[in-house]
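Note that this complex is displayed minus one protein chain, with the remaining chains in position.
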Amino acid sequence: MILPIILLITASLLSLVFVYMAVTERDLLKAVVFSAGQSISYAILLQSMSTPDIVMTYVTVSVGLYSALILFVISKTERFEGGGREH
Amino acid sequence: MIEPVLFWIGSALFIIGGVFDLIAAIGLVRFPNFYVRLHAATIGAIYGAVLPLIGISLMALGLPELPGRYAIAGASFVTAILLLIVAPIGSHVLAYAAHKSKSVEWNPVVDHLAEDEAK
Amino acid sequence: MIEYAELVVLIGAPLYIAAMILYSYRLIRGPTIPDMVLAADSLSYDLAVFLMALALYHRTSFLIAPPIMLALWVYLLDVYVSKYLVTREVGV
Amino acid sequence: MLEELSYILIVVVLALNSLIAIYGIVYRRSLVKKLISLTILSDTVFIAVILAGFYFTHPLIPPVYEDLGGGNIDYMVKHASDPLPQALVLTGIVIGLATNALIAFGIIQSYRLTGTTDAKKIIEILSRSGVEE
Amino acid sequence: MNTRILVLILLVVSALSVSIAASLLLDIPVPRGLKELAVYYVSNTIRDTGSPEAVAAIVWDYRGLDTIYETLVLYLAIVGGLAIFRVTLKTITKTPIGLTLFSKTSTKIISLLIATISAAITFHGHLTPGGGFPGGSALAVAAMLIIPVFSMYALLEKGVTSTKLVALRGFALTAIGLVALLPVVRGLEIVTNQKFYPTQILGIPVGGSISLYNIFESIAVASGFIAIALYLSIPEEAYKTGESSA
Partner (left out) sequence: MLKYLVVWLMVFTIYIVFTGSIAPLTLITGLIVSIVLSITTAKYLVEDEEKLKQPIRLLYLVYYFLKYITVIELRAHMDVVKRIITMDIKPGIVRVPVASVSRYARLLVMSSITNTPGTVVVDEKNDYFYVNWIYVSTTDPLKARESISLEFERFASRIFD
């Protein structure tokens, strides 16, 4: 039982860091990558709770499709919070 | 009788893969810029992921009392093969994009690609 | 025999978890976007191995499909970020 | 001891995560950032629902039998994870993606009309052109 | 920048210290067993539904009606999104750019492998974890890899247009509805599984209606998301130059 517990502790702390970085980041492209990292750490949590159905759907949707969707939106609007496409 | 041999070879690969993965992570932290970090990431992908996946596949084959051992072995092997196809393309595409968009600053000894593009 | 498998996974676990934390450090620090995506790549390849080992630890064959997904979908992230950096418009 | 620590830590972290995500939804001005925060909030809620069915045991296996023969029901009841929250979350994830895609379409369309994704500027532009808030 | 890192460290430290203190000082009981409702589902899933996978059994049998309504919500959300973008794809012609040649060659192989794996997940959805939702979204990813690497025009040339995809989606949804409604003709309830559909055909476990639902749901999810991706990948110039036919 020790291994899932260690994984739960590490992954939950990692997810806290990623969520904070994603929400406070001004560069939206970096925020997308942070939110992918948050999804990866949530996927660890789910896998150590033994819910493979959810992990499969969640990883596909959250790492793959959400990142693609938000990148589409950024490429059509603006990259930085508060305007601007370039540096 | 082959099963213990398979199991121990697999465990050795798994542990060795872990060591290489850790070294790759240290390299990713220590190296100064993106183009050098790419090489550390390659270690993490090949000996840090493909090798231990093959190791897990062998371990599963060497455990007769494990339910569904062929499924575990097959899926790890397929994952290893897929990583072997996917990992180089990922690095290549990222390096191409970084060079095209000039988003990374570095001091190369020589940069033939930038010279040829400037022509 | 299966107890030995558990032991091997437990011995290997600190290595993979330490690597995971270092990769996350690079993902958070990474000065440029290619750095961060590279770290996310390595992180998910590392986890693909480790989550697969979790199937051995829990003695079940039903935990095997998620790692393959994790390894593949990060490739999607790579491709989309690179395409955005190169052309600004993803679909063309 | 460690079990209690991990359980409490997850609850605390999930609470903090949802607070940060709500901060992002309410106080951040970029619509895209609001969308990202919304996805994070929904993910956090899904994890919380799954956590409601989680318990400590070893080995913890998915609620799936090896074959149709029935298998060892006692072993499954002692070691299987809770299937009900999983079934609820499974549909929730996909529907969340569809509704977020709808929001994304809306953001792009409003950028085409107003030229910005800043929520305050959008309100200014709309009030200047005579449209009530 | 520095205050941001400081706040982050403060957050992590406070979360850790609060939980360590709580676990030491307070006597909080952690769950150590399955809940009673879950015990029922886990122990009766094969007898009630003919599926050894409890999650698929709940999704498509115990609470099948919920899932069908949720699929309808999914369909409406996608149709609503497409209704905001009113543009016909035929009017846009442009030379595709794509990514490097290597990524083109290997993406062909990778997409084929992803499609294979997603089919494996879908068809074994009533026996192993997986099913319609993961399989369908995996299939969508296979097509979404093609869009940046080959550009959307490559898909359009091969005849994959969003009109066709929405039609395919409608077909899949109709099929789901039919599978749910068919037991009514023999006087059974709507969304009946085992009394109407066979659990085994020639000794092969098919899980009654669950495998049918899985297949159609996978088609519906995949075609819906590919349609969204196709609409999103129309370049902005198509709107600015007035090529759209609203």
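A, B, C, D and E label the chains in the order they appear, each numbered from 1.
Methods note: a residue touches a chain if its C-beta (ideal position, glycine included) is under 8 Å from a C-beta of that chain, and two chains touch if they have at least 3 such contacts.
As the structure is a computational prediction, the values presented were derived from the model and not from experiment.
Here the missing chain is touched by one residue of E:A77, E:L113, E:L145 or E:V191, and it is E:L113. By the touch criterion stated above, the residues of chain B touching the omitted chain are 20, 23, 26-27, 30-33, 35-36, 38-40, 42-43, 45-47, 50-51, 68, 70-75, 77-78, 84-85, 87-89, 91-92, 95-96, 99, 106, 108-114, 116.
Although one chain is not displayed, its contacts with chain E can still be listed: residues 100-102, 105-106, 108-109, 112-113, 115-117, 119-120, 123-124, 127, 202-206.
Basically, only the chains that are shown with their structure count from here on.
When chain centres are defined as mean Cα coordinates, B lies farthest from chain D. Of the two chain pairs shown, B-E and A-E, the one joined by more C-beta contacts is A-E.
Distance between chain centres (mean CA atoms), chain B to chain D: 31 Å.
Measuring from the averaged C-alpha position of chain B to that of chain C gives a distance of 10 Å. Annotation for chain C: residues 9, 20, 33, 37, 57-60, 62-63, 65, 68-69, 72-76, 79-83, 86, 89-91 touch two or more other chains. Shared interface positions of chain E, i.e. residues touching 2 or more other chains, are given as 11, 15-16, 55, 99, 103, 107, 110, 117, 121, 128-130, 133-134, 137-138, 141, 144, 225, 228, 232-233, 236.
Chains that are in contact with each other form these pairs: A-C, A-D, A-E, B-C, B-E, C-D, C-E, D-E.
Residues 1, 3-5, 7-9, 12-13, 16, 53-57, 62-68, 70-71, 73, 76-78, 80, 82-84, 86-87, 90-91, 93-95, 97-99, 101-102, 104-106, 108-109, 112 of chain D touch chain E in their complex.
On the side of chain C, the complex with chain D involves touching residues 57-60, 62-63. Residues of chain A touching chain E in their complex: 13, 16-17, 20-21, 24, 52-53, 56-57, 60-61, 64-65, 68-69, 72-73, 76.
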